[in-house]
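Every protein chain except one is present and positioned as in the full complex.
Entry: chain A
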Amino acid sequence: MSKIKPSQGAPYARIMGVGGYRPTRVVPNEVILETIDSSDEWIRSRSGIATRHWASEQETVAAMSVEASGKAIADAGITPEQIGAVIVSTVSHFKQTPAIATEIAHKVGAGKPAAFDISAGCAGFGYGLTLAKGMIVEGSAEYVLVIGVERLSDLTDLSDRATAFLFGDGAGAVIVGPSKVPAIGPTVWGSEGDKSETIKQTVAWDTFHADRPEKFPAITQEGQAVFRWAVFEMAKVAQQALDAAGISPEDLDVFIPHQANMRIIDSMVKTLKLPEHVTVARDVETTGNTSAASIPLAMERLLATGQAKSGDTALVIGFGAGLVYAATVVTLP
């Protein structure tokens, strides 16, 4: 039997840089109230959301990703040519093939890296980060660009008073690279397919096939069921991620949960009994729920505003349609 030479990876991986892009147009609740019977007070009390960003025609999934990636690459201090793989998590890029990752890789000047899209809803960033870590440690890429990007305004039913106010658009990106010390903990992740109807696209694309007039697809959810799962089941997963990384709540500096809804964030913090000193990301107030983009966007804002600093220990957890989830502890770039 011939001997196959094994690949050589780095001992560990770390997030080296982060970048975000929020569309120019800021949409206050007043605009949402033009199409649903509700109130600013109701929206704020149920979600904590005051404004969100909606993309223009020019702010495509690729364009937003390229902007966020450029910032992440600069923040990491590498050149685009050093990127060995590009992973894009999105549910709102409307071409199934080719993957949008290849176009983004080309436009950021990354040359010919491996490039592919993943579908893991609001847990997409954690899924991408976990893949990137594996690739770096295994040796198939030295630097990986992980992007979470959404134009959820395209998948929002503006007449649905339960969801019309929830979603926003944006892109968040990180560069993951080699590290001499552990800087991304074990991922606690999984799926619960028995709850696949809890958050879903209203109609499948192929319903447009047979000339059947269908309302354009939108994302819908069972609010109470999602809330219960997100707060109480995901708090357990978050705790498991802390335990797996050997980090106690006292050691933790920052908590960056998926920015789904302020009420979920508040209840998770309470359920997890996080100490007062832990900085909690609350980007949802002005960014809305941007699915896979929400964690890197929140991470970038915490660092940019000085609420968190490089070297801080952060617990990140994403959860959403699938249902799927991924949680891990990282050192902030």
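General remarks:
Rule of thumb we're sticking to: contacts are C-beta pairs under 8 Å (C-beta built on N, C-alpha and C of every residue); 3 or more make two chains touch, one makes a residue touch a chain; residues count from 1.
Simple rule for what comes next: contacts and distances are computed from a predicted model.
The listed options are "Acyl carrier protein", "Pyridine nucleotide-disulfide oxidoreductase", "ATP-binding cassette domain-containing protein" or "phosphoenolpyruvate--glycerone phosphotransferase", and the UniProt record of the chain not shown names that protein "Acyl carrier protein". Which of A:154, A:222, A:243 or A:285 touches the hidden chain is settled by the complete complex: it is A:222. Across A:25, A:46, A:107 or A:161, the single residue that touches the chain missing here is A:46.
Within the entire complex, the positions of chain A that touch the omitted partner chain are 45-46, 222-225, 227-228, 231-232, 263, 267.
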